[in-house]
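The complex is shown incomplete by one protein chain, all other protein chains being positioned as in the whole.
Naming follows writing order (A, B and C), and every chain is counted from residue 1.
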Amino acid sequence: MILILTPNIQEESPEYQLLIRYLDSLKDIEYRIHHVQGSVQRLTEVYLIGNTAALSRDFMKSLPCVERALRVQEAYRILGRHGDDDLPFDFEYNGVAFSQDCLHLFAGLCAVDTPEHVERMMEALRDNGQSCTRMGAYKPRTNPYSFQGHGKQCLPYVFELAGKYDIKIIAMEITHEAHIDEIHEALEQTGNPTGVMLQIGTRNTQNFELLKSVGRQQTYPVLLKRGFGITLNESLNAAEYLASEGNRHVIFALRGMKTNLGDPHRNLVDFAHVPVLKRLTRMPVCIDPSHSVGGRHRSPDGLLDVMHATAQGIIAGANMILVDFHPAPSKALVDGPQALRLDELPLFLEDMQIAREAYLKRVALVKRYQPALLNRA
Amino acid sequence: MILILTPNIQEESPEYQLLIRYLDSLKDIEYRIHHVQGSVQRLTEVYLIGNTAALSRDFMKSLPCVERALRVQEAYRILGRHGDDDLPFDFEYNGVAFSQDCLHLFAGLCAVDTPEHVERMMEALRDNGQSCTRMGAYKPRTNPYSFQGHGKQCLPYVFELAGKYDIKIIAMEITHEAHIDEIHEALEQTGNPTGVMLQIGTRNTQNFELLKSVGRQQTYPVLLKRGFGITLNESLNAAEYLASEGNRHVIFALRGMKTNLGDPHRNLVDFAHVPVLKRLTRMPVCIDPSHSVGGRHRSPDGLLDVMHATAQGIIAGANMILVDFHPAPSKALVDGPQALRLDELPLFLEDMQIAREAYLKRVALVKRYQPALLNRA
Amino acid sequence: MILILTPNIQEESPEYQLLIRYLDSLKDIEYRIHHVQGSVQRLTEVYLIGNTAALSRDFMKSLPCVERALRVQEAYRILGRHGDDDLPFDFEYNGVAFSQDCLHLFAGLCAVDTPEHVERMMEALRDNGQSCTRMGAYKPRTNPYSFQGHGKQCLPYVFELAGKYDIKIIAMEITHEAHIDEIHEALEQTGNPTGVMLQIGTRNTQNFELLKSVGRQQTYPVLLKRGFGITLNESLNAAEYLASEGNRHVIFALRGMKTNLGDPHRNLVDFAHVPVLKRLTRMPVCIDPSHSVGGRHRSPDGLLDVMHATAQGIIAGANMILVDFHPAPSKALVDGPQALRLDELPLFLEDMQIAREAYLKRVALVKRYQPALLNRA
Partner (left out) sequence: MILILTPNIQEESPEYQLLIRYLDSLKDIEYRIHHVQGSVQRLTEVYLIGNTAALSRDFMKSLPCVERALRVQEAYRILGRHGDDDLPFDFEYNGVAFSQDCLHLFAGLCAVDTPEHVERMMEALRDNGQSCTRMGAYKPRTNPYSFQGHGKQCLPYVFELAGKYDIKIIAMEITHEAHIDEIHEALEQTGNPTGVMLQIGTRNTQNFELLKSVGRQQTYPVLLKRGFGITLNESLNAAEYLASEGNRHVIFALRGMKTNLGDPHRNLVDFAHVPVLKRLTRMPVCIDPSHSVGGRHRSPDGLLDVMHATAQGIIAGANMILVDFHPAPSKALVDGPQALRLDELPLFLEDMQIAREAYLKRVALVKRYQPALLNRA
């Protein structure tokens, strides 16, 4: 069993002393204390080892300065759902609120190429009432001889343009811990005109050292993409690395599984896992239809596959959409063929709205039915 | 290039003679004539071999008694879409119409167990305005020592009860060609109180001999499930076996891909392929959320994963839903844990309706936007 | 618990009567008797249900006419290994002995095309001391418009040529139960000049109706290929279908798993499962390097990948090699690019011999070490 104590609890405090005295009195139970020092708070966990089956979890929770009591077989200790757990998990960053109930669009450039394209993208977002975007400066590429992104050189103009068009958050992939500092410096240097959500890509889902570095800072929220060749459980354990280092502002992104069973799509779209993630964890769930589908194929009903995948994610409760747009897809340096055009943004937004309304109606519907079903069950 | 001639064309007819004379005149082109005799019509195809690149497809289509002209690299010769192709593909069976625009629910028992359960199921369907169902009599099981279904013994009472409750079509899996006759005889014997859609399961998707047998009859439409370890292209070629033997009344069912990347679901739900199927072929598209998801897990929003998967299929345009219900899931002999209860049927139907309305709105939306987008493109 | 009785036991026999009286006397245990009638023997199994944990398996085995006593959790009831089980499983067919200790080469044509090619192939085999081959008459093809094999038309000359060149067994894929009769008739008609091993291909591994038909006859041994998109456990359950119907002369073939992780090979070669199969079951293990590797790529050391895969299978104990050869690969109608040439046969045989000798040395080595290791363990 693990006891998670009130954050920043002092070892000299009477409550803490009382707790320790109680633990010392337990027979057949040893305990070990573990501190996690984040930048803003210190987390204290107490591991109980031995005959813990005999302990009542409810009683342990009622002890002084104990915030939560978890049985160790419970996976995803911090990010997971644990039965009666009702600790709040929502967070706000730069004026934008995130939770398992929200819906935000992060449309933008897969890779920053020119200031003109960045500006046209941000202007279109502002004109369509959007305040978040995606912008890739650091691009991990399969082939070492491919374009690897403009890196820190492009950050100042990207951030300034974001400020100019009132963009509040930019989701930006990083591939090295040094990029956190580079982003931080560029934001400082440009007067913090916008915010950044640090994105970990699918090739780095199990790059545990990078996860630890990102988890140790609490300035920026983190968007973690699911690893494309590992199980969902392994990806969720990777997310837990972030939390175990102190950063709980984590959003988990589905982006398709790498298997030729997904052909002719680039990946096998995995958005049926949206409700699974909301059941297993408390993280907001993002979907990336662009990298899942990987093309601009259009169904005979006139809708692009990317739009169908987006609607599928939203009608099952997705909280964030990460999607590639480009002012001139044919000139994009990375993944141009899958990008949507700026003139498709209003259609995309209206389409999202239809799916979102359907989701909300479905939730209201089941709320209406549930009492009767529970009575009969 | 292949020329598909007007059905039932007579070789003595002047149009046919004219066509042959023209083909004889072509230099560097040989031809071979192939007849497909179905129970209601004879299909004639002419294969042109040699320097066909020089031929204009438009011109060939304009020749007498030529209905379609296809270049051989075009896959899924009969079931596929081939550019400007606008031949009708809709069909009606026992008063129920099928096309890429319809939506039908086939809720029912994965495996028939007792007459009482069959009756309660059908009564619930009738009471909820449904006229289709699924009923499994022949069950392919991984383990030879597991229950293999009641087989032909149960057919008479299943069909009679269907008639009693005004069920028009029963989707029923068969695993051997002899089952077609058994079904036929039981229908005759009970006075044809209902209709049957022959279902080919995922383990038999590439059982080409069974496909040929089913394809050679045209009495019953066919529901072909996608093979769970093969590519989409291979499964579509399997569907083409049915059509090449003469039966074009084929519905294609997605049922999830077998890979542990889908955990904790039983399979990795593949409903993002709904629009892909409608683009590549002219078949109506079915989804099977029960076997894809394989459980009764519920998201914190109160909706079952099975319902989320269903909504995802419908909002992308699915035409048929195959789903397991059972009056007493704990007593089901096969796949009880994934079955919905009868008292959940009204909720399920209302939930489907919300997703369907969203789909129709989305199609209307894109129709409204398309002229403007095309002008700018 | 299941009791497997002496084959062909008569219900009137005193031993049987004694057994039944004993079973009737057991408290809290019910039993159900199940007969499996094969063409040459009748198998009787007694299922004990209830509190069987209290029964001693050794005692139950000592009862009259009880051949084996198995606890139900034991998978692969007939083909599997069950601890102390030492029933013989070897068999001989047409003068060729099969077991988990043998090694036989079945080189031949993937698909029969012309009598000349069949004759040249068989002559080469005879000249190199071989008495087994593979010959494909019925070819399951992904695309319905591809060549599907010459079928029963080619059987007479294939069998006659086999007799002429003293070939004892032809491994031949069948895709429909009617093919058993066609093969039987063609053998009768040509005076039984050779024997046939019925092969079930990877697309039909879970075609349970075909398995049952093949399992119900005991004239021909069966070669079952592993299903390419299912788990090993599922494929072994499929093999058990054959045995449960009465035919225990089953050889299990590895042929590579279908996944693009195997690129640039056609499939991901799975021959590390050779020892797994010998541990889990008592079946002889075949490998098919041609369909696993699917090409004639050559390593810088001069050896073809197909030869490397073959050596890998043999050094781990494979008992049978199924490999495509062709007198003129460029003219082959199916899978020509992966076929070896006749002039490569002597090299292939010598290469096999080196790997086989290494395997035998390894087994002798471990026998020498085992007593010392066991003492220390």
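In this text, a contact is a pair of C-beta atoms (placed from the backbone, for glycine too) under 8 Å apart; a residue touches a chain by one contact, two chains touch by 3 or more.
As the structure is a computational prediction, the values presented were derived from the model and not from experiment.
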item	value
Touch with the omitted chain, as defined above, among A:Ser25, A:Ser56 or A:Asn143	A:Asn143
Contact partner of the left-out chain, one of C:Glu245, C:Asp270, C:Asp288 or C:Asp335	C:Asp270
Those residues of chain A which, in the complete complex, touch the missing chain	77, 140-145, 175-176, 203-204, 206-210, 227-230, 234, 237-238, 240-241, 244, 258
Residue numbers in chain C that touch the chain omitted from display	81, 100, 231-233, 257, 259-265, 268-276, 278-279, 292-293, 297-303, 305, 307-309, 311-312, 315-317, 341, 343-344, 346-347, 350-351, 354-355, 357-358, 361-363, 365-367, 369-370, 372-373, 376-377
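Methods note: only the chains that are shown with their structure count from here on.
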item	value
Homomeric contact chain B-chain C: same or different residue positions, threshold half	same
Rounded Å distance between chain A and chain B, as computed from the means of their C-alpha atoms	38
Centroid distance [mean C-alpha coordinates] between chain C and chain A, Å	50
Geometric centre distance via CA averages, chain C-chain B, whole Å	35
